[in-house]
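Here's a slice of the assembly, chains where they normally sit.
The chains carry the letters A and B, assigned in the order they are written, with residues numbered from 1 in each.
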Amino acid sequence: MRSLINILDFSPEELQQLIDVANDIIAHPGDYRERCRGKKLATLFFEPSTRTRLSFEAAMYELGGNVIGFSEAQSSSAAKGESVADTAKVISCYADIIAMRHPRDGAPLVAAMNASIPVINAGDGGHNHPTQTLADLLTIYREKGRFDRLTVGLCGDLKYGRTVHSLISALSRYPGVRFVLISPEELKLPSYVKKEVLAVHGIPYEQTEDLEAAMPALDILYMTRIQRERFPDPTEYERLKDSYILTPEKLKAAKEDLCILHPLPRVNEISVAVDKDPRACYFKQVLNGKYMRMALILRLLEGMEEAPAPEEEIVADLICDNPRCIVQTEQELPQAFRCTNRERKIFRCVYCESKRILKGE
Amino acid sequence: MRSLINILDFSPEELQQLIDVANDIIAHPGDYRERCRGKKLATLFFEPSTRTRLSFEAAMYELGGNVIGFSEAQSSSAAKGESVADTAKVISCYADIIAMRHPRDGAPLVAAMNASIPVINAGDGGHNHPTQTLADLLTIYREKGRFDRLTVGLCGDLKYGRTVHSLISALSRYPGVRFVLISPEELKLPSYVKKEVLAVHGIPYEQTEDLEAAMPALDILYMTRIQRERFPDPTEYERLKDSYILTPEKLKAAKEDLCILHPLPRVNEISVAVDKDPRACYFKQVLNGKYMRMALILRLLEGMEEAPAPEEEIVADLICDNPRCIVQTEQELPQAFRCTNRERKIFRCVYCESKRILKGE
């Protein structure tokens, strides 16, 4: 049985298969209307996210299935102290597949380890949100026809934006990709992403604070929101914010076939006036997200018999100190680390991917 | 494509068609069980209203369709600052028709302007609630067989009761209708309704504080709740409240074929002892509301190709000062007014219908 916890759980070939299915659904929706008849999706949203939840629900209904679930933790047994593991076991009695959103890093992985049905990570804290990346990838593929040889601008909050990190991970596996990282100093891409993703794959990138200067070279422009709360100094936020708002003016220097993406919801980081521009693809991205979720649900339900990825060697005598990690709250959940660099003795928590370096011998 | 934002969006002929369909559904429910197979209704309730929401959901299920949505704003992307326009565009990717409840006047109109699917106003602030009026109309029609030549008593809170205003607007288009407005001084029907609806259509009415005295003449008695909070002086509320509670005693003077309506939920303004009286039609009204919503959903889905009502001339250099209007909060939404009286230079905000009078020249 397979689950989708991290976008890297799927190889480029497997992602291409999902994209092919999604394109077939778009071309022949009638062929899919009864594919999940009698099946149930459980949407377990321990924190609210309407857009993602409704996308999953629409996907399941368009496959002929049904949906049960909850949309916030206070309506759930979690409020009574139930562990994620128990919730996963209980829901396995009620549904055929789970989509889980949870405020703690690693919670969907714990669910997948305990459920007898496939689990889709619909966002875990600031950690992963792989189905957003699926939406991004289908949109790029449908607009550009390829993933290689693309100059991809990422603009806004590159520090905390998990959708940005996932997209970088996914695209770094294709040749000829180049990133332009556009952000204020305070919100630059973390160095571990540069070292462990970009450098490892030999992906070229440049960093800039200037969206307008970066514009002409871009094939893709991925916008994200800059939140006031991220700035220690509010005057700094005020000084910067307008330079990261996309307007028709700023688009004048862009390529004619630029593809503008945004994970939504937007507040004001893209002017409404841009919506009419044919290069604005963020509402197409919403639609594509639904089709990729349909393809994913089909894929995981069909893969029930399939063996999971081979288990890596696990080390248990380290302790994760990430306060947002599920290991801090889950009842009787053992610590677990995998080695990601033998030479430098780097280990990462399997739940939240926090790093520990083994000192001495 | 058509939407239903205000009961007056539909002509008397169109309302009659809806009533005919609803009556056919009641007579032949089996004919409708698959009519919306594969379609999805999105119930976007930015404030809770269980009865209305469940009525829409029951309606869609009885047509064979499915339902997605949310029941309060805190579970929605609106909590993250998404505009109504963006929500409408996103939901257009997931559903085939929207029913929206929103605390702000005009929000469903903004949704209809941006959605690519029909929008039904399921209540916007204190402004409109047209599907309640559809329930009222079908009940009157089924009980009385006509809309003309009726003496209609409206009792309780006539000042803030939006269902009362909508019903007056709808019934004022039929000949021979007469209103008896029964309310305490503090909660009388606003003068703009008298001037712009009753006077314009030449509809006779009388005002009284005395429910018992008004009773004998009535064909219809529409009860509403009087809320304590509406009274600046609580002793005044205490003095008055019992005279507006409908009891078997007060019904002794009523016609034998009186039809008693109430939009529900009731608290205590109709004694439970009245429920057994065959003239009590308020639970039939609930059932009729479901059938009219079924007819409406069918009508709007079938009218996808239809041209919307012709656009009126819009003036944009006035500013709406209604603090509850959607124009106060929606991102980049332009002001918009239509002229409702050229001679007296009266303009009304297209979103909330607040009045502005153009001074000088």
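Here is the rule we use: contacts are C-beta pairs under 8 Å (C-beta built on N, C-alpha and C of every residue); 3 or more make two chains touch, one makes a residue touch a chain.
Fair warning: this is a prediction, and the values are worked out from it, not measured in the lab.
Student: One sequence, 2 chains in place: how many copies belong to the entire complex?
Tutor: The entire assembly in this structure file is built from 3 identical chains.
Going forward, only the chains that are shown with their structure count from here on.
Student: Please work out the Cα centroid separation of subunit A and subunit B, and write it as a whole number of Å.
Tutor: From the centre of subunit A to the centre of subunit B is 42 Å.
Student: In the complex formed with subunit B, which residues of subunit A make contact?
Tutor: Subunit A residues touching subunit B: 33, 48-51, 54-55, 57-58, 61-62, 67, 71-72, 264-268, 271-273, 283, 286-287, 290.
Student: Note which residues of subunit B are touching subunit A in the complex, please.
Tutor: 38, 40, 42, 66, 68-70, 74-83, 85-86, 89-91, 93-95, 331-332
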